[in-house]
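Here the complex is missing a single protein chain, while all its other protein chains stay put.
Up next is chain A:
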Amino acid sequence: MTLRAAAAARRLASCTRQQSVVLGSQAEAAHLLAPGMAAGSPRAAAAFLHSHATSFGYKQVREEEKSKLVGNVFSSVASSYDVMNDLMSAGLHRLWKDRLVSKLSPFPGMKHLDVAGGTGDVAFRVLDSIKSVSRRAVGGAISDIEEDTHIYVCDINPNMLNVGKKRASERGYNEEKCLSWIQGDAEALSFEDGSMDGYTIAFGIRNVTHIEKALAEAYRVLKRGGRFLCLELSHVDVPLFKQIYDVYSFSVIPAVGELVAGDRQSYQYLVESIRRFPNQENFAQMIQEAGFERVEYENLVGGVVAIHSGLKL
């Protein structure tokens, strides 16, 4: 069994253990099987595993297909992305992103990489934070360093990047030489080893095919002392709140998606992908296995979202 398949199997097993996931029906997975192979047979399961299966919501798909399917989802929702975020989180996503950036503590001269941040939400906040630090600085003590500041926004989806660029011009960030928009994959970043001070990924790692690869890449591009921060929708453990949240997730969000964005399926995927994502402890374990130290997480709104952080030393 290849390492990748083993990792996928382990992830599936951990999801089953958490009882926070409903596995896709055999019918959904059947199209992946070779002809003449019964869906329930052990041979079928082995073949399925060797095909490097991964999850797309509750469906099982080939790894090669997942990035294409995720790409389609985000191409579909790009135009209404902001409106839907506000509706789904009642505007709280803004506070969550503020908290992420305050935990990052940006500084003038920082080289920062925001992955899966096509809309620029996090990047703009980092930039504003650096500017406010510069204004507070004693007698221009750090103005010489300010020129070294550079924020890279990396996203695999060109439509999302276009939304970000458009917003940048609307908000007057177009003049900023320190802001770069790069189309790239979180699993194969085009940056040099040890080139970044900070790495953030907000609501993006859930959509990555191989989380371990993305974490390894994050570790690779960070400098010694660099920090990894991940803001992601996570698992609620508060009993009554969990039930309310489940009803809201599976009934309200897809309906709102259909109403506002005219796309129920994409938002159904969103909800399912949250349930498939490892819980806070398991994800923290994965971050530590990638080599990070001082791995911590902070739950916001009872675990609806969590901010995980790690330090490269």
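Throughout what follows, contacts are C-beta pairs under 8 Å (C-beta built on N, C-alpha and C of every residue); 3 or more make two chains touch, one makes a residue touch a chain; residues count from 1.
One rule holds in what follows: contacts and distances are computed from a predicted model.
**Q** Identify the UniProt protein name of the omitted chain, choosing among "Ubiquinone biosynthesis protein", "Signal peptidase subunit 3", "DNA-directed RNA polymerase RpoA/D/Rpb3-type domain-containing protein" or "3-methyl-2-oxobutanoate dehydrogenase (2-methylpropanoyl-transferring)".
**A** So the chain that does not appear here would be "Ubiquinone biosynthesis protein", according to UniProt.
**Q** Among A:K103, A:R167, A:K213 or A:R264, exactly one should touch the missing chain; which is it?
**A** A:K103
**Q** Thinking of the whole complex, not just what is shown, which of A:G184, A:G198, A:P254 or A:P278 touches the missing chain?
**A** Hidden-chain contact among the options goes to A:G198.
**Q** Which residue numbers on chain A touch the omitted chain?
**A** Touching the chain left out of view, chain A contributes residues 90, 92, 95-96, 98-99, 102-105, 107-110, 133, 137-138, 141-142, 197-198, 222-227, 280-281, 284-285, 287-289, 293-302, 309, 311, 313.
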